[in-house]
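The structure is given below, and queries will be raised subsequently.
Missing here is one protein chain; the remaining ones are kept as they sit in the complex.
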Amino acid sequence: MKEAVFTFFSLFTLLTAAGVILSRNIIYSAFNLVLCFFGLASLYLLWGATFLSMIQILIYAGAIVVLFVFVVMLLNFEKPTEQKTRFSIIVLSSAGVWTLALILLRVLSKSLGEIPSLETPAKASVRTISKLLFSQYLWPFEVLTVFLLALIVGIFVLARPEKEETP
Amino acid sequence: MTLIDFIIAALKAIVILVAVIQVVPVMIYVERKVAALIQDRPGPNRVGPFGLLQPVADALKFLLKEDPIPHYTNRLLYTLAPFLSLIPACLVIAALPIADKAVLFGREITIQIADLDVSLIYVLAIGSLGVYGILFGGWASNNKFSLIGSLRSASQMVSYELPLGLAAVGAVMVFGTFSLREMVIQQEGTLLGILPNWGVFYQPIGFLIFLVASFAETNRLPFDLPESEAELVAGFHTEYGSMKFATFFMAEYMNLATMSGLMTVIYFGGWHLPWVSDAKLLEILGSQNLLCIIQVATYIFKVSVFMFLYVLIRWTLPRFRFDQLLTLSWGSLIPIGLINIVVSAVLMYVLGGK
Amino acid sequence: MQSIFILMMAAPLIGSITNGLVLRSSEAKRAGTLATVCAFISFFCAVILFSQVAWGEGPVEMSWPWIQIGSLSIDWGFRFDRLTSVMGLVITGVGSLIHLYSIGYMSHEKGSYRYFAYLNLFVFLMLVLVSAGNLAALFVGWEGVGLCSYLLIGYWFEDPEKAKAGMKAFLVNRIGDAGFLMGMFFCYQLFGTLDFQKINAAIDAQSGFNVQLMNVAAFFLFIGATGKSAQVPLYVWLPDAMAGPTPVSALIHAATMVTSGIYLIARLEPLFVTTADTNTVIAVIGLSTALLAALIATSQKDIKKVLAYSTVSQLGLMVLALGCRAYGAALFHLVTHAFFKALLFLGSGSVIHALEGEQDISQMGGLRKSLPVTSLTFLVGTIAIAGIPPLAGFFSKDTILHAALVTDFRLWVGGAIVATLTAFYMFRLYSLTFLGNYRGHVHPHESPWVMTLPLGILAIASMLAGFLGVPHEFHWIPNFFEEYLKPVIPPYEFEGTLALSSHSAMFITTGLAFLSSAAALIIFSRAKSVESKSILLRPFRLVFENHFWVDELYGILFVRPFQVLSRLFAVFVDPKIIDGGILLASRATKRLGGVVVLFQTGNIQWYLFLMMIGVVGGMLLLLRGRVI
Partner (left out) sequence: MILAEKLTSMAYWSHFVSIALFALGLLGFLTRRNALIVLMSLELMLNAVNLLLVQISMRTGTSEGIVLVVFVITVAAAEVAVGLGIILNLYRMKKTVDLGSFRNLSG
């Protein structure tokens, strides 16, 4: 049962991801991206990371893709035309990417397969995560907050309409 | 998980969902009646006694009307959009604890579809997905009014999710849990002997922020910018008719219900009667099922009060301008929410816990 | 007392900064007044300090850390003792008079604030030099006054000749400074300190030091002194330094800066007393300088050049005294020389001022009538320098000659010749300038009081200063100067038998001075032209007039090869080898960049593609078939 659900959501995720990169219409790409994130959230749920699953939906599906769609709509006033990619590039890239994937698969399944697995999947409770965040990972956490502050400033500068040249 | 469990869960889901969907006809009637009351006119009074069957007539009208799809639209998304709007609204209900538990056939059944340990985040997360229906609907309509409505909706949603989340963080700090059920259970009893032990007394400011933000999240007046009929014809659903429009309509009322339910759960003690503890009530009534019915009734009453508040406000306050809307969120609600968190944290530290 | 000391140092510095950086007043009177007031403040402080040192509690000392590297520790040490007080009084006293004089001399000059700023700065740095407590601090003042000298010689830098003269002075001094530095290093090596007190104390306490090394150290320090004090072979810059304004020549190139070499050696008296070999060198160099310069001076036509060579000659005499270990005598001559040479320079300045810049004595003559004050004071100075009693020069010169006589009879003979020649060329100068008939065309006029007042004061000083240090022959008058310096410089001691009794030696030299003065007066007072008619003397005159072709010799020996070498570097080494190397590097970089730029397409996907290829390649390399 669990395997079936797992397989279903894995395939769902991969198919929608393929949809993201293959769609001619960018709005379908965005739509596929939402579905892909849902699939990922489900996978997280299956692995027992409930909190992360919710966060995945809240941030990725609820905020990031909304931004994407928002920008797509903004740009839609004059339809952006995308030129076709050259066939040679596609072939070369695919070859490289799948070589890399194969290597990674071999390496990961070899090295990560040796990690001892627990009898039952662990539960990452919010409490554990927050304790870690505020003790062991406090420093990265604080750095991240500063980073976000810098980001806000950066976005503000980026988004500000260009000033009229005043003589 | 045995088959029986599965069947019980499915039944529970179906029953609660069907029950919640009944909010829609009731709300249609209430809304029209209240509007009439405020505008000093009789309102619906032809179909049935006091016009009580008006919702049925409306539903029939929606079902029987022709359902055209304009040729310039994106067919797939145009058709999908209303359901994208409705599905999250239905999904959210799964996390709301309606009552404690009932005993049927020797089994204890919690009156809640799914008792997640992160149900508050779940509600916020799924609730934030409702925007896709509006976005895709507006985009697929291929109509400038619709598109502008969608854009407004997107920025509004993103802007108001933040104060909503910040207000919720305050409550989470007070209760120390993300589980809505836990929160309700903690709100039993009295505070300082006089007040009911409700979240609103711990987080008054948080509650106000939550309330304001919930109006924006449900696209209700005074924040119904995505569909403001004075500017954008009908906003994102300009091109929609018959049952598709009705679906949007349903989604809106469902969202209203879930938001009210959420506020009830977080801030107003959920299924608890004020000043009376469950144990005492059980002693008086002598039956768990009876207690459960009373709890459900209490819950429905509290939710109704909020729904009524929504309706009242809709017909009393004027609409905001869009920039005012955004300034309200980024300029007032978010800073206040942040300050609320800090002050709550300090107070909790000083007073030692809850 | 320390505050007075600080005030003495600070006053000229403040004046310099105010004039040079703050006010920048174009009016000579305003800038000059400020500078003069500062110089006088400094002088009064020096007087107070002098009284303190002479009758009060002794030397004033201050120091604070300057350089601390490992065991090397150098302080900013200042010490105002008796020797310093003598120098300080000369510097500030003569200096302030020259400041006053400059107001008049520079009155026609535009932008003379620069001049006064330099002059004040010079006084400050000279005070640093003479009050420094160690060699390093002294070196700061040493270089500082060199800088001021350079700036003031080249004050009229629009004239390339004058700018070049400044450059020459600076470069020649560099050679001496290199010697000074070497001497300093040797001193540190020998004594482990640069502090004068400690060095002198160490030498006094034990004689276990390597005499050879001490000789070397003393020799190098003396090379430094030859540079600054214009001795053979480094004297050539001083005559050219007359390109500067005349008061500058008076202050820097006659009275103070050029004597800093003498001061340095006197300061390190215990070191030099013990180094016999070096003393011989010093004495010989001093005597040869004195002779050479005196000979050249007899046939110069430029009034300032005559005085310049006279200065070199007198400095040679002082160095001779140093070589004879008569440090007190040298210092005494330094003081008297400061007075009368400053007087002579200022007098010549007054003449030049009166003749609107004319310096050639063939264009002068008979100025006695038109410039009475100048003429009279100049005469006093001439008599003083000629060594005719009872004026200052007689006493100081006699002390030196006596020391030479004691050391070696040959030195005394040379010294006596120098004294005779001095009297001769000075009276020649006086006669050609002030006696006879006027040969020039400009209408001369007497200078204003700001210029004549210093002349008068200096004339009085030249007349009376000699009585401060009456030689031992007149043993009924006490030698105040020697007594005063006793704690710092032990008085000179008689040794061995003399070839000539000191009294007869004195009579001989004085007589020779009288005779040569009279001869000069007779020959030149009625002369129609400057050049002598005698065929017999012509070759000598040719040699003297051209300064023994020393400049030309140096040109051939040092300057030309150096120029050739520089040309080689400028034409070949720098553009071809150094620039070529750099260009090669830059061109190689550009070529390489041209290759690498092919990868920089500006397309982000291309970059990621390359990155991916890199990752794949790297992983394959790392694994080397271990997994696959």
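All chains are identified by letter, namely A, B and C, in their written order; residue positions are counted from 1 within each chain.
Heads up, the rule we're going with is that a contact is a pair of C-beta atoms (placed from the backbone, for glycine too) under 8 Å apart; a residue touches a chain by one contact, two chains touch by 3 or more.
It should be emphasised that the depicted structure is a prediction, and the values quoted were computed from it without experimental measurement.
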Q) Of the chains you can see, which ones touch the chain that is left out? A) A, C
Q | Residues of chain A in contact with the chain not shown | A | 2-3, 6-7, 10, 13-14, 17-18, 20-21, 26, 29-30, 33, 36-37, 40, 43-44, 47-49, 51-52, 55-56, 59-60, 63-64, 67-68, 71-72, 74-75, 78, 80-83, 85, 89-90, 93-94, 96-98, 100-101, 104-105, 108-109, 112-113, 115-122, 124, 128-129, 132-133, 136-137, 140-141, 144, 147-148, 151, 154-155, 158-159
Q | chain C residues that touch the omitted chain in the full complex | A | 593, 596-605, 608-609, 612
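By our rule, only the chains that are shown with their structure count from here on.
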Q.
What's the contact topology between the chains, one of line, ring, star, complete, other?
A. line
Q | Distance between chain centroids, defined by C-alpha means - chain A, chain B (Å) | A | 29
Q) Just curious, how far off is chain C from chain B if you go by their C-alpha centres, in Å? A) 100
Q: Would you kindly tell me how far, in whole Å, the mean C-alpha position of chain C lies from that of chain A?
A: 83
Q.
Quick check: what residues of chain C touch more than one other chain, meaning two or more?
A. none
Q | Touching two or more other chains - residue numbers and ranges from chain A | A | none
**Q.** Contact set on chain A toward chain C in their complex
**A.** 92-93, 96-97, 99-100, 103, 106-107, 110
Q) Taking the complex as given, what residues does chain B use to touch chain A? A) 74, 77, 116-118, 121-122, 124-126, 128-129, 131-132, 135-136, 138-139, 147, 150-151, 154-155, 157-158, 161, 178
Q. Mind pulling up the chain A residues that touch chain B in the complex?
A. 27, 31, 34, 50-51, 54-55, 57-58, 61-63, 66-67, 69-70, 72-74, 76, 125-126
